[in-house]
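Removed from the display is one protein chain of the complex; every other protein chain stays in position.
We just call them A and B in the order they show up, numbering each chain from 1.
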Amino acid sequence: MAPRPARAAAAGVSLPLLLWLVWALLAGGCGERPVAGAPITLVFKHAKILGPADPVPGLLRRFEADHPGVRVQSEALTWSSDEQHQFYVINLEGGSPPFDVMMLDVIWVPEFARAGWILDLTPSVAPAERDAHFPSAIEPAMQDGRLWALPWFMNVGLLYYRADLLAKYGFRPPETYDELIEQVRRIRAGERDPTLDGYLWQGKQYEGGMVNVLEALWANGARLLDDAGRPFPEAERAREALAFLRGLIESGVSPPWVTAGDEELTRRPFGDGRAIFLRGWPYALDLFELPDSRVRGKVGVAPIPRLRHGPVGAASTGGAHLAVSARTRHAALAVELARFLTSETAQRAMTEGAALRPSRPALYRDAGLIARDPSLPALHGLMLRGHPRPITPYYLMLSTTLQPEFSAVLVGRKSPERAMQDAGAQVQHLLRSVTP
Amino acid sequence: MSDRRLAWLLLSPALLVLGTLTVYPALWVLWLALQYRIPVFGISRWAGLEHFAFLAVDTRFWNAAWVTGVFTVASVALEGALGLAIAVALRGQRGGRRTALALLLLAWALPSVVTAKMFEWLYHPAGGLVNFLLGGRAINWLGDPAFALPSLILADVWRATPFVALLCYARLLTIPPDLYEAAEVDGAAGLQAFTRITWPLVRPILLVTLLFRTLDAIRAFDIMFVLTGGGPAGSTESLTVYAYRALFQTLQIGFGSAIGVVVFALVMLVAVLYLRVIGRQEAAA
Partner (left out) sequence: MRPIRPRDGLVLLALVAYASPFFWQALTSMRPDAELLPLTRLLPSHLTWVHYDVVFRQSLMPRALVNSLGIALLSTLLAVGLGALAAYALARLPVRGRGVILLAMIAATAFPQIATVSPLYLLMRALGLRDTWLALILANGSFALPLVIWLLTGFIREIPRALEEAAAVDGADRLATLRWVVLPLAAPGMASAALLAFLFSWNEFLFAYSFTASEASRTVPVALALFPGVFEVPWGDIAAASLLASLPPILIVVGFQRYLVRGLLAGALRE
């Protein structure tokens, strides 16, 4: 029998606790209720913009000034791309999502379009407005001939190199990977610095790793899928490309930890001057040119080299797009907001304020912007040469299915042939599920 | 009110909850495993045994089965041996038992995510205590396919051994000390006392705890997912992690359910086998 004082105490604690819990449950469960007569509020969901200044609040205030009675509330997404995707899926699937305009990774647009979660923007965007963006930015946003999202900022893969080291040994930036390997060998022999790595790239098992593998395939003239969705149509070239990547690690041109390396883990050693080459996105250049950077003024930018059978500069494009939720209650206004944020004025403000590159070719020839960032003309050429990852609603499914197979090749657990065979079987199973 | 009526009145809320949230899903998952089901794209059609046919030839599935098997056998064996050893050692202790028990219990009671983060930090190549104590070698415990699974097993053994140790210890407490004194008089001490007295009395409870631990190890998810996420190139991807990735990364509810059904069947099979072994032991005793 429990002693009486304990029981009384238990009752004294449990009752208020129960009341508090019920209140918390109700408060936590209910969302905000719209107040009648209040200004129209649009919710804009996006990832936090890094850089010296965040240009987004200023742009939103300008939009509000142009549209009296409208308030734009900006909400931040979590950091990781996977989390953002899961957040969107959970909120968009079968529910009324509490946001109107959302920032999407370009690879999600066909998926969200097919799922019916975003609005068809074709009627609201004139062809001229569409053509003002890079084709490789508009293409991935199209599905079944309709436009579903507008490009906000753009990325392309590129080769960073230590201009000072290459100049010292009389090298030009390499056009083929054979040249790159040779240059690494000669420079390291000459520098005799055991901490100097050769070529850093992202080989971790995540979307970034997939990008690196795709770029290697394209550099050898191989594709991941053909038009009918069959995997590795140019099998021998694909095998060569995969063997090449593994070879970089086995021969020591790349340190073994690149198989766990993502953008930041590889950017830092290069930024500390401990590597000769780095494959990365444009944002890193701004960080290399910071006043306290050890490689300030020593970094050059070049197109991704080619392997035997492919073109130079076969880089992957990336970036973020803005889409409008299909369940928004203010469709016209939300589309306006999306068009405003992707307009030339807005993209110019973003290029000036943050380490982001625009998706409009015109801005790459803008004198004012070039004065601040002389790499823009070079980037323009790279953007034109790059192309998007496979444009299919099932891209994310494909990528997450194939990543472990490619990762197994990179760490040496599977031969390229075996991995391709297994990957092929997985892709076929996947496509069987999605095509009736 | 009759007793029978009252019984059903008291039972029905629990049965209702269990029916809808445990039994119904257990049946539903069998149904899902026979479908192509991808809610995001509105795909929902009959697949029959296609998923299972694919799994039978899928190298990733067999790799996952292998990882699950190695993980289960190694963890349970280590936990059994270490747990029993610690229980016996504790039994002979005079002071400090309370603290030891509290520490052991705490390790078991922690959220496995906390344990995972703790070990992830201990194993860190540059900032981890393990490499520091090994003289600054930068071994990548969780990133090297050769070391990842053993490191994972070690973390789980740390977390689960207290369960075995505690139960064996409780059983040891019930053994009257006179038995040991009598044995000493007869000239049997140390190892012989263990094999003649301790082991037969502790074996039943040890088998039961190992049953629990085996079932838990087959179903293990948290520590694997957070510590290595399936590891470098799938070297620590167990069946549960594979199923989870299929369900929530590639959104293939049908295919993921098929893998879940395999885990389900495996757990049930092991449970039945174990119970039969234990039953036979009891009958013989």
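Keep this in mind: contacts are C-beta pairs under 8 Å (C-beta built on N, C-alpha and C of every residue); 3 or more make two chains touch, one makes a residue touch a chain.
Because the structure is predicted, anything quoted here is derived from the model rather than measured.
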Quiz prompt | Given B:A85, B:I139, B:A183 or B:I197, the one touching the chain that is not displayed | solution = B:A85
Quiz item: Out of B:A65, B:L105 or B:I175, which touches the unshown chain?
Solution: B:L105
Practice problem: Consider the whole complex, including the chain that is not shown, and state which of B:G80, B:G128, B:P145 or B:G231 touches that chain. | Solution: B:G128
Quiz prompt | Omitted-chain contact residue, chosen from B:L55, B:V202, B:A233 or B:L247 | solution = B:L247
Exercise. Kindly note down the residues of chain A that lie in touch with the hidden chain.
Key: 1-2, 17, 21, 24-25, 28-29, 50, 78-80, 83, 86-87, 90-91, 93-95, 264
Self-check item: Touch residues of chain B, complete complex, unshown partner
Solution: 1, 3-4, 6-8, 10-11, 13-15, 17-18, 20-26, 28-29, 32, 39, 85-86, 88-90, 92-93, 96, 99-107, 109-114, 116-119, 121-122, 124, 126-129, 131-132, 158, 162-163, 166-167, 170, 205, 208-209, 211-212, 215, 218-219, 221-222, 225-226, 239-240, 243-244, 247-248, 253, 256-257, 259-261, 263-264, 267-268, 271, 278
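Throughout what follows, only the chains that are shown with their structure count from here on.
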Exercise. Round to the nearest whole Å and give the separation of the Cα centres of chain A and chain B.
Key: 38
Practice problem: State the interface residues of chain B toward chain A in the complex, per the touch definition above. | Solution: 36, 38-43, 45, 47, 50, 54, 57-60, 140, 143, 145, 230, 232-235, 237, 245, 248-252, 254-255
Practice problem: Sort out for me which residues of chain A touch chain B in the complex. | Solution: 82, 86, 89, 93, 111, 114-115, 205, 257, 259-260, 393, 396-397, 400-401, 404, 407-408, 410-411, 413-414, 422, 425-426, 429-430, 432-434, 436
